[in-house]
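Every protein chain but one is kept in place in this view of the complex.
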Amino acid sequence: MSNSSKRSNLRVMSAELSLLSRPDGSATLFQGDTCVMSAVYGPGEVRINKEQIDRATVEVIYKPRSGLPGCTEKSQERLIRNTCETVLLSSLHPRSSVSLTVQEMQNSGSLLACCINSMCLALLDSGMSMKCLVAAVHCVLDFEGAVFLDATDKEEKGAQACVTFVFDSVDKNVVMVHAVGKYSVEQFNKCMSVCRTASADIFHFYRETMTKKLKRS
Amino acid sequence: MVDVLLSDAEKTFIIHGIQDNLRDDGRGCEDYRHMEIETDVVSSTSGSAKVRLANTEILVGVKAELGEPSSGKPDKGRLEFFVDCSANATPEFEGRGGEDLALEISNMLTRAYDCPKCLDLGKLCVIKGQQCWVLYVDILLLECGGNLFDAASVAVKAALYNTCIPTVTVSQDEGHVDIELSDDPFDVQHLDVTSAPCIVTLSKIGHSHVVDASQKEEACCLARLMMGVTEKGTVTALKKEGSGSLDPSSVEEMMETGKRVGQALNKSLMEVLCLEEQKGKKKEKTGFLR
Amino acid sequence: MAVDIRVAGARERPKPEVSEELNNLVTPGDVITSDTGYLRGHGTYMDDDKLLASVAGVVERVNKLICVKALRTRYNGEVGDVVIGRILQVGMRRWLVETHSKLNSILMLSSVNLPGGELRRRSEEDEKMMRMYLKEGDLISAEVHSVFADGSLSLHTRSLKYGKLGQGTLVQVSPSLIKRRKTHFHNLPCGVSIILGNNGFVWIYPTAMEKTEKTGGYETDLQPVTSADREAIARLRNCVLALAHHRMLLFDTSILYTYEASQKFSAKYIPKPEVMTEIIEIARGRLEREGT
Amino acid sequence: MYSSSKPAETAKISVRAARPLEYYRKFLEKDVRPDGRELGEFRPTILNIGCISTAEGSALVKLGNTTVMCGIKAEFATPKTEEPSNGYLVPNVELSPLCSPMFRPGPPGEQAQVLSHFVNEVLNQSCCVRKEDLCIKTGKLVWVLYCDILCLDYDGNAPDACILSLLAALKSTMLPAVKYNEETEKPETDSVKTEPLHILSNPVSSTFAIFDDHLLFVDPTVQEESLATGTVTIVTNDNDLCLVQKPGGSPVTADQMNTCFERAFSRSKEVLRLIDEILHSIER
Partner (left out) sequence: MPTDSRRIAGPESSTNPYSFCTEKPRHDLLKNGKRQDGRKENNLRPIFLKAGVVSQARGSAYIEQNETKVICAVYGPREVVRKEDFSMKGLLTCEFKFAIFSCRERRQHQQDIEEKDYSVQLLEALEPAVCLDKFPKAQMNIYVTVLQNDGSALAAAITCASVAMADSGIEMYDLVAGCAVRVAGKNLLMDPCNQEEYKPEDETGLTNSGSVTVGLMPSLQQVSAISSKGEIEFELVKQAVAKCVDVCTQLYPVLQQALVKSVSERQNEEG
């Protein structure tokens, strides 16, 4: 197999902003063959029982490609929402709601990372005030301890551990981690440093995408 | 329960009346309202009955189907109650409104019938552990005029009495089991309901208790005692219902009444059912019209 | 103790008699007349110059006016009607009252008598005391004061004969069975009084229970009713139901005759179908003979 | 309209309720928490193993006030065709309305679902029970272990309590001896003889809360959870890591992560010692 060699760069990314007309911001992101579409509504009206007096209520709905959402999806949803709450300056819009829909289109690995990146692009597109940007990078460890960046679904299956990091654009600190499998602290740290380096590419990609959007308008 | 609104004075009037053993429709405390019963009213069922108790009207259909016995009782048939509160009876039943009441009635009936001697379910076994008759008893509340539990139990007993189960022959060759249903409409089995229970509801109103409470009386009642009573006077189920409490001595009195009335109810019901059966096919059908 | 069960088929069913009223029976869509000279009343509509029925009922003709009176309807209130109603809700300066009409009726705080006499200003205290006067579930007798544009009724009780009802029993029948009379309050010779509300609510109560005027009638007498009165009330209640069951008009004479006819039975047997039929036949015969 | 505090509570507590954040800051300046704990200190942990005899394995864990009970019910099932010799492990966490006013009756809410998923991931990734060990007859009959974790008192840090109760319950699990009768194709259960379950590794969870974007402390109570700006959960599996989860919140540096790892490994040793002690005391 050609991709059994250790891969240290991300798959090709492409994105399209504002594809949808109804939402306030939307983004469709491809990372390799993995594709996720996100849409942002808000800030808008909030249901009375969810109202918070000091900030906007952030709601995320994660839709799997097929079937009903189960525990796994709820877990994903919460990871995305918490990440989103961290970067949004929600205190600027008290007593309102920001709602995000993240729709999985195709999963060929690194799904969670792709979801978070597309969410970040959709927020950018909507012009919402944010503290900083975030970039999600996924990698897997194989049984020899080699790191594969931005793994495909095949690579995920045979992996020793699957790790997703989210870094902020200012200090490159860890906003979110989801790491499962069997690995040592050293391996964890190795993954973290590889992913942190790769996050720069994503931030660069965000910039490119926005430049493209500005040129067109 | 289906609630009606009453003023305090109306309640006082009813409570005092019951103390005097003279209720607002002229009855004494232990009198039932006039009850009319008809069996074999729905031809698509294995047995059916309709009971009208003043303004309370209940239709019961029994459907016998072959099914698997429950794991706890491999050599017995099954009896399953399902109550449906029609929204025609009261708009409160619309949607899921009648669910709680329906569950309460079916639970009480299940409990009252959950005794090995009430109904010989052993007769309903076809092949031990594999096939048995399942009797689905569907109870439909058509109109609510008080005392639903008693009326439902009477209707159930009548419908079971009326139930015909086709005779089955089981042939076995080389481990291959064949079940054959007789298609002769007269080659059927009947159920013996002699020791099946009727439910008697005793409503504590003021310092006395009454049987067969009307809707207005139910609105005055804080605590009821429901009893499943057989013809022999044994008790197959007991339940206190409502938000009030009872004196131990009045519990005893109520049980005494319940037993007495229950036995009489069972006796009259069986007489009526036998009478109707004797008339056989000649009898005049009234169906659903009054 | 009595348990009274029987087979439904065992009851004798009298052949339905053909009354001449039935000749005038129409159902929705029936052409009543194609003459253009008539006026369109309740229960009818015009189409292609023809007058058609919009409800099932009996055609009534008053000069040029044609109405169809439905067999069973909700109460259509008219100003001046006596009604009996049940308080559903206590609201801002008003009570919502159930009178079996299409919409809930309204009783304004300003339309009731308050303790202390006729000429009294409604103070804020009174507003707070509203639930003390009348609370949810209470029964009142009242008169229709006005009909609002949406058809809901405004009631008043500003006469001593109206107000909160005490002990007694309520029977509900179809409003079309209440005969319109000069008075709807009757003291019957058996020691029992009856109020025939135009809305089909019939209130039966012991005559002795007169209201005391000092408290404005808001304090009810909760003393036990005597056995005799109670027996009479029960009998009367069953008679009213029997009359309604046979779709006979309710008014003092019909009720009294039925009551008298029922004497040979114990009160509790009256609801039995054949007893009902027998009593009603006797009363009907007597009414026809006397031509009332 | 009604205050939720108990009638006899004193004024001191109302200050704490009114301005909780300031109240905590005052304490944390001195590196101590209002309940007297240091930042790296867990609440007293009480463990009771085998308390439910109707379950094949059970354990009750108290982490301060937080109380969690895990019961394991074993049943027979047919294996999946693609994994004919694998049994099933079905963990579920129930945050019933009994344990806190935050939870409502009805189907599991988001938090319960997330916790169930978390426990499921730990159970699968740590491989502490080999699914092949649950096979009775390949392709025909396997064990299914329903691991139900019930929260009885929710005072924060449910993940750690859940994992601990699960591990302890699994370690106490005794499965009845079963023979598969080839002729009747039916199992025969021995009502007396039982066999213990093999536990291959020991996952232990430690949760940290981030306070004011920089301070990390371990084992947050429910109030600390609500004040925290983020959490980090680390599940160790003997000498390795099994799961690291930081679901958003304040960013942390690599150094902070490493401090957490250290504490997590030391906690793991404490917890395993506790489980061993209790198991020994039962055997005796």
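The first chain written gets the first letter, and so on, giving A, B, C and D; residue counts start at 1 in each chain.
Here is the rule we use: a contact is a pair of C-beta atoms (placed from the backbone, for glycine too) under 8 Å apart; a residue touches a chain by one contact, two chains touch by 3 or more.
Keep in mind it's a predicted model, so treat the numbers as computed, not measured.
Visitor: Check the whole complex and report which displayed chains the hidden chain contacts.
Guide: Even though it is not drawn, that chain still touches A, B, D.
Visitor: Among D:39, D:152, D:199 or D:227, exactly one should touch the missing chain; which is it?
Guide: Residue touching the chain left out of view: D:152.
Visitor: I'm checking contacts with the chain that's been left out. Which of B:89, B:125, B:155 or B:246 qualifies?
Guide: Considering all chains, including the one not shown, the answer is B:246.
Visitor: Could you pull out which residues of chain B are in touch with the chain that's been left out?
Guide: On the chain B side, contact with the omitted chain comes from 70-73, 100, 103-104, 107, 111, 114-118, 222-223, 225, 230, 233-248, 251-252, 255, 259.
Visitor: If the missing chain were put back, which residues of chain D would it touch?
Guide: Looking at chain D, the ones touching the missing chain are residues 1-2, 4, 6-10, 52-55, 58, 65, 67, 69, 71-78, 80, 88, 90-92, 94, 96-101, 105, 107-108, 112-113, 116-117, 120, 144, 146, 148, 150, 152-155, 176, 178, 186-191, 222.
Visitor: Which parts of chain A are in contact with the chain that was left out?
Guide: Residues of chain A in contact with the hidden chain: 67-71, 74.
Following the convention adopted for this analysis, only the chains that are shown with their structure count from here on.
Visitor: Quick one: chain A and chain D, Cα centre-to-centre, how many Å?
Guide: One centre to the other, that is 28 Å.
Visitor: Which residues, counting only chain B, touch chain C once they are in their complex?
Guide: 5-10, 12-13, 16-17, 19-20, 22-28, 30-38, 50, 52, 54, 154, 260-261, 264-265, 268-269, 272, 275-276, 279, 283-286
Visitor: Residue numbers of chain C touching chain B in their complex, please.
Guide: Listed in rising order, the residues of chain C that touch chain B are 1-9, 11, 13, 86, 88, 136-139, 165-170, 220, 222, 224-225, 227, 230-231, 233-235, 237-238, 266-268, 270-273.
Visitor: Using the touch rule from the top, collect the residues of chain D that touch chain A in their complex.
Guide: 110, 113-114, 116-118, 120-121, 125-127, 230, 232, 237, 239-254, 257-258, 261
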